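One chain of protein is taken out of this complex; the other chains stay put.
Each chain gets a letter, A, B and C, in the order it is written, and its residues are counted from 1.
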Amino acid sequence: MSQEPDSSKTSPARVDALELAERIANALAETAVDRDMRGGTPKHERDLLRESGLLSLAIPSELGGWGAAWPEVFAVVRRLARVDGSVAHVFGFQHLLLATLRLFADESQWRPWFRATARHNWFWGNALNPLDRRTTLRWEGAAGIITGDKSFCSGALDSDMLIVSAIDESTQKLLIGALPSDRAGILLREDWDCIGQRQTDSGGARFDGVRISREELLTTPGPLGSTFASLRPCIAQLILANIYVGIAQGAFDAARTYAREQGKPWFLANVASVGEDPYVLRTFGELWTELEAARALTDEAGRAFEHAWQRSDALTPQERGEVAITIAVAKAQTTRAGLDVATRVFDVMGARATAGKARLDRFWRNLRVHTLHDPVDYKLRDIGAWAFGGVLPTPSFYS
Amino acid sequence: MSQEPDSSKTSPARVDALELAERIANALAETAVDRDMRGGTPKHERDLLRESGLLSLAIPSELGGWGAAWPEVFAVVRRLARVDGSVAHVFGFQHLLLATLRLFADESQWRPWFRATARHNWFWGNALNPLDRRTTLRWEGAAGIITGDKSFCSGALDSDMLIVSAIDESTQKLLIGALPSDRAGILLREDWDCIGQRQTDSGGARFDGVRISREELLTTPGPLGSTFASLRPCIAQLILANIYVGIAQGAFDAARTYAREQGKPWFLANVASVGEDPYVLRTFGELWTELEAARALTDEAGRAFEHAWQRSDALTPQERGEVAITIAVAKAQTTRAGLDVATRVFDVMGARATAGKARLDRFWRNLRVHTLHDPVDYKLRDIGAWAFGGVLPTPSFYS
Amino acid sequence: MSQEPDSSKTSPARVDALELAERIANALAETAVDRDMRGGTPKHERDLLRESGLLSLAIPSELGGWGAAWPEVFAVVRRLARVDGSVAHVFGFQHLLLATLRLFADESQWRPWFRATARHNWFWGNALNPLDRRTTLRWEGAAGIITGDKSFCSGALDSDMLIVSAIDESTQKLLIGALPSDRAGILLREDWDCIGQRQTDSGGARFDGVRISREELLTTPGPLGSTFASLRPCIAQLILANIYVGIAQGAFDAARTYAREQGKPWFLANVASVGEDPYVLRTFGELWTELEAARALTDEAGRAFEHAWQRSDALTPQERGEVAITIAVAKAQTTRAGLDVATRVFDVMGARATAGKARLDRFWRNLRVHTLHDPVDYKLRDIGAWAFGGVLPTPSFYS
Partner (left out) sequence: MSQEPDSSKTSPARVDALELAERIANALAETAVDRDMRGGTPKHERDLLRESGLLSLAIPSELGGWGAAWPEVFAVVRRLARVDGSVAHVFGFQHLLLATLRLFADESQWRPWFRATARHNWFWGNALNPLDRRTTLRWEGAAGIITGDKSFCSGALDSDMLIVSAIDESTQKLLIGALPSDRAGILLREDWDCIGQRQTDSGGARFDGVRISREELLTTPGPLGSTFASLRPCIAQLILANIYVGIAQGAFDAARTYAREQGKPWFLANVASVGEDPYVLRTFGELWTELEAARALTDEAGRAFEHAWQRSDALTPQERGEVAITIAVAKAQTTRAGLDVATRVFDVMGARATAGKARLDRFWRNLRVHTLHDPVDYKLRDIGAWAFGGVLPTPSFYS
């Protein structure tokens, strides 16, 4: 468990979340290059988030949180992603995991968890991976016993609480539970070594007979157990889209700064400064246009999602399907634009910008890794099925 | 002059503009294919617009108009463009020309013109072309005498009033005036024959000693004569962007309808219907995503423009520049997306959709013609100069 | 039947085929715009081809033809397509249909047909459409009776001989035969009206009890009846690719000529001529690069195909599969490049190039129509299956 927050810092009444995010982003930027090289757990940066209180950004005020609407959460995620895709990822997933409690569990469960999160600035980690069926649960009386391995457990290391998935051995159904990260039998591996998103700790976990009680299982209504509950993948996808936008904007920012401060015009351009090269300007214009398209669609999707969220249990499958499509559109566009921007920014910076110490390739590496979360072709198929025939996507953990 | 409007039809209190646009669009759709073949003046369709009262959509209520904000105007333009790019063009230009009065002339001038437009459902035509300097004005005492040729006079034929530009022979400066289309000496040529936008009547005009009074000249503050006045090109560009979005959506609509009703799956797909072909769905998804990006940016630009418009004479050059960039971004994206969509819709319809009688190439032809209004590379340059160095575009009739 | 050829003109010994094609292309160019407007049968132009002797270009010298290798045939097709996609199409199909005889029929059949073609300058027309199963054949003793409708019969009108497909009523198998176009019961409809390739006469045909003898059926080895015979679709696809390249080069030629002779620099470019605008040059450079990629791949495919053709009955399925992939690659690239070039040439010509009388949209229309022959996504799938797993495409009339 982390230290008690300094309430003078975190009171929502006195600090604006985006302003605070700005300050944290500036701090993250100082060390982002080094940490991209090092990988590992961004312990200091995670603690900054804990201390900031922003881990409770979406928790209702009456439970001690900031009571922010989703667009504000996404804005903070995006702001952080501009300088640090990894920290933005675990911060975004904090909100996905809290929403998982809210959507899959009973009010009697999630309210205490929310309250404790706000009070103790709990950082939640992910050990939910519906495609990895190696972790199973068998019942010993009232207790479930979880055993097996799991991959892609983002932010599990240094977490206070974990959301875990396992396959019920008797029913073969997916069970999801919440439990303290230090529960006996949980081994979180420090084995994440990836070409990008290097500080997300998305490595493996091992469960060795970990006990879980029925009260810790999210079964009312359970995973995707209602139309409202099936908003969970929408949040995941929208957090991804916002991270992509943020990383791409970060690449653009870095390129602009570099070109302004260190860029030299190509000798054939016959101009005095980079800013007069017609091709450099055109490329900046193209990249900005792509980014803006990605941003605008992601903003729209955020507002549409907030509206769906507000509908709560009144949400209809049609409404849910439409918001899922809106989000899929944002994700498809941000994926494409992001990779293009992160590749082409070098064209406006020139060869010297590839110096190893600047690690300006990290934007591409971060995006390339993260945009593989699920294949964009299947998003396009979902969008097409809806645009062509009005077919709504079948809710799953990825659509 | 057109007939007196039936006020029972056009009262803004009783009819919603978009609903009315929907009805007119449905009527236009009936004959759009034939009229694309024929070219010429869409007299009947122009009269439909006159009768609808929508020509006064943006005129303030106190002057007899509907008092609509710009986003509503753009929405109507776009709706019409889905079925008929030409009629959407002249309808959009009606509002551009009215705004030209508002921005370049004195209140004592534009108020009466607005009032008369609302009362008589005047259709305004364009004879303003700042790049064509062949038309000149010389002074004979208090009267100006306009002589010369002019190209690209969209919607001048069958117009009630014209906005005319001429070069003052003594000062070589651009003068703009408003005068009745039947003023002696004006010859509007029926010589528009273009591969697309075939009913915009964007042909030539001849001025043979046409008299214009000082009161008919827009000189306070004159062309681009103030920051607020320099919003004029912003409106032009944004109308274009909305037409492009509308045409592209129209292409998509047509493709969807065709594929649903007449599409046959490719024999190698081994599926029972087009809607099960993974490649067809993916293409629909891609096209939809592109369209949505174009639409979202154009919507945003519309809201930003309305805000700038509301600022009136308080508008700063910085604010003006930023809204111009926002619009340029929308135009660049709609141009690219539109051409791509209008080309690729055939991939989901198949070879039979190229039948001559359906004229499904008209969306591409309309877009290809209209997107050449001014070169998109220079828009990208403007965007880049701003995104890279914060340089605002120099106001001109095209930026 | 056409007139006897003037052998002084056509002797391969004295005239180079490409030089002759050049002369014919120049003649076609004179009227291509008019004929694109008119549609219908290019009777005069077809007769030019007859008189030129080029209809026998690929027929072996010992049978009275020019004995040209395939790359030369493709070069002539491409040269014609630069100015006239329709005439190039029917000229290309002449060679496809002759090859159909060679591949599907017995030597005792195709030799006489070849010899007669060379002697009489027969133009062959297409009534073979394996996807249109409405035409059937039933046996009356030794004679087959063909009845039914058929679509997409390119070049059938004004042809001397036809290649016809029908479904055998008893076996449900595809039969293909060759017979004089004036055989009783054949009705060729003048109903081709398409947005592009307007003079290919690819309209419908009606067979009303048309008699065909066994000697006129191509059954040894029959349709795709051997590995060598399965080269037929390869020729079809490669003719298409060459037509696409030619049309795209024609669009480029037209744009260059227009920009040189009539282009005006954009006022914001601040240059004296179009050729100094950095964006215009860049676009020309991009289009040229795309075209060259398309041309180079199509040239390579032509050489690879010739090699496969020379292998004759020794051709292995592996060799056939590899050449099919090479051709598919060329077709995919030419499709993409062609559509892009035909759209973007307008960017270097400007708005005035959309004048109706120049019909410069015909390159896009011709390409758009013709590139829908079969879906490019399935070509990409075939290429991918081979590139990923070495899987050869299953021979069909389209792969």
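The rule is simple: a residue touches a chain if its C-beta (ideal position, glycine included) is under 8 Å from a C-beta of that chain, and two chains touch if they have at least 3 such contacts.
Given the structure is predicted, the values throughout are model-derived calculations rather than measurements.
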Decide which residue listed in C:W66, C:F284, C:F363 or C:Y398 touches the omitted chain of the complex.
C:F284
Quick one: which of C:K43, C:K173 or C:R260 touches the chain that's been left out?
C:R260
Just one of B:R282, B:R295 or B:H370 touches the chain that is missing; which is it?
B:R282
So which bits of chain B touch the chain we can't see?
278-279, 282
Where does chain C touch the missing chain, residue by residue?
252, 256, 259-260, 275, 278, 280-289, 292-294, 296-297, 300, 329, 332-333, 348, 377, 379-389, 391
Sites on chain A contacted by the missing partner chain, in the whole complex
39, 131, 152, 193-196, 198, 266-269, 279, 282-283, 339, 343, 346-347, 350-351, 353-357, 359-361, 364-365, 368-369, 372-378, 381, 396, 398-399
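Everything that follows uses one rule, which is that only the chains that are shown with their structure count from here on.
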Could you name all chains that are in contact with chain B and with chain C at the same time?
A
Averaging only over C-alpha atoms, locate the centres of chain A and chain B and give their separation in whole Å.
42
From the C-alpha centre of chain A to that of chain C, how far is it in Å?
53
Which residues does chain A have that touch at least 2 chains other than itself?
278, 282
